[in-house]
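One chain of protein is taken out of this complex; the other chains stay put.
After this line comes subunit A, so read on.
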Amino acid sequence: MYLTKEEELILAGEYGFALQKAMEILVALGEIYGADKLIPIKSAQVAGVSYKNIGDAGIEFLKDFVDAGAKVSVYTTLNPAGIGEEVFMEKQREILNLYKAMGIEITSTCTPYYGANLPKFGDHIAWSESSAVVFANSIIGARTNREGGPSSLAAAIVGKTPNYGLHLEENRKATIIVEVEAKVRGFADYSFLGYHLGKALKNDVPYFKGLKVKALDHLKELGASMAATGSIALYHVEGETPEYKEALVDSVERLQVGDEELKEVKERFNAEWEEIDAIVIGCPHASIQEVKEIVELLKIREKPLKIPLLITLSRVVKALADALGYTDVIERYNGKMIVDSCLIVSPVEKWYQGIATNSGKASFYFSSAGLKVRLENTDELILGAP
């Protein structure tokens, strides 16, 4: 891989230990994946934030990095943090402070694009939250690989990323056409579709035909579910996403998805309401449109929920919900807004035995943690819950 004079000096340690380590990571990954050079990035988004995920090992690494003077050189935001008991929260705060010391904005969300960190079409970025990666690539048309926590941090520090994978136009073409014959109406239907395809497709770039998309949030969930059960980082939807016109190349395979395939996922996550202790919405973090929809459904429902409704969202969207009076309504109906955090990176199995959600991604992780799961569209959840 070609390196500029300055990059060589960073690698040789002339600019200190932190930059050197960061550069070593980028150069190694560039060599592994055959990059020709490093390219500048506009922003980074760093995973590896929850204490549940990175543990004491991660804290030690971050601490040593901070002591060595590590600072990010591009706009950088964080993934959601975990929530837990007192000791957990102490460690969690320590992690956030370490990231803050590196100059990272402590907006801990999987939807940075709803506010603080919004790239534009064609921007090269280094993001590591899988659902944000697929959103940035597919819906915005920015360019990022599925970074790991340490590699997105290294890219944030150096301000560059190796030029390979989805940074190259030729790798952004469709590798399979997915003809959707199934009925997909609401949020959970897109979850069923994404959940099924994530498992069926491996690391393809799917091109969807037959999807008439009503809400941006549905596309967000489609990508998040595919990225949870598989490793999809980019998809195109005919007539909807920004690169679909250039995405099709000759002779790619076709795959049909009908109601039957979606039903299989639905049956997998059909726990009874008696087994459910909480409703979780906001995986990925809820948009203001999703919050508004919930408020309207609660008003139709008229009576408060018997089990808590937990809505996870970014601070930006929460502020908007407060200003618009949505938070008050939600709290009146036994709902709770949770910011900066995420239940799938928290020790949720200690608190609940069953969760109802509209998210395929959340269903995947909650069931992996041993919980019973009910996966339904938002209106079915809010109107059907006890």
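The working rule: a contact is a pair of C-beta atoms (placed from the backbone, for glycine too) under 8 Å apart; a residue touches a chain by one contact, two chains touch by 3 or more; residues count from 1.
Please note the rule applied: contacts and distances are computed from a predicted model.
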Missing chain's UniProt protein name, "Pyruvate synthase subunit PorA", "Thiolase domain-containing protein", "Phosphomevalonate dehydratase small subunit" or "Formylmethanofuran dehydrogenase subunit B"? "Phosphomevalonate dehydratase small subunit"
Of A:Ser43, A:Asn117 or A:Ser151, the residue in touch with the unshown chain: A:Ser151
Hidden partner chain, touching residue among A:Ile25, A:Ile41 or A:Leu310: A:Ile25
Where the unshown chain meets subunit A, residue by residue: 21, 24-25, 28-29, 31-32, 47-48, 53-58, 60-61, 128, 148-151, 154
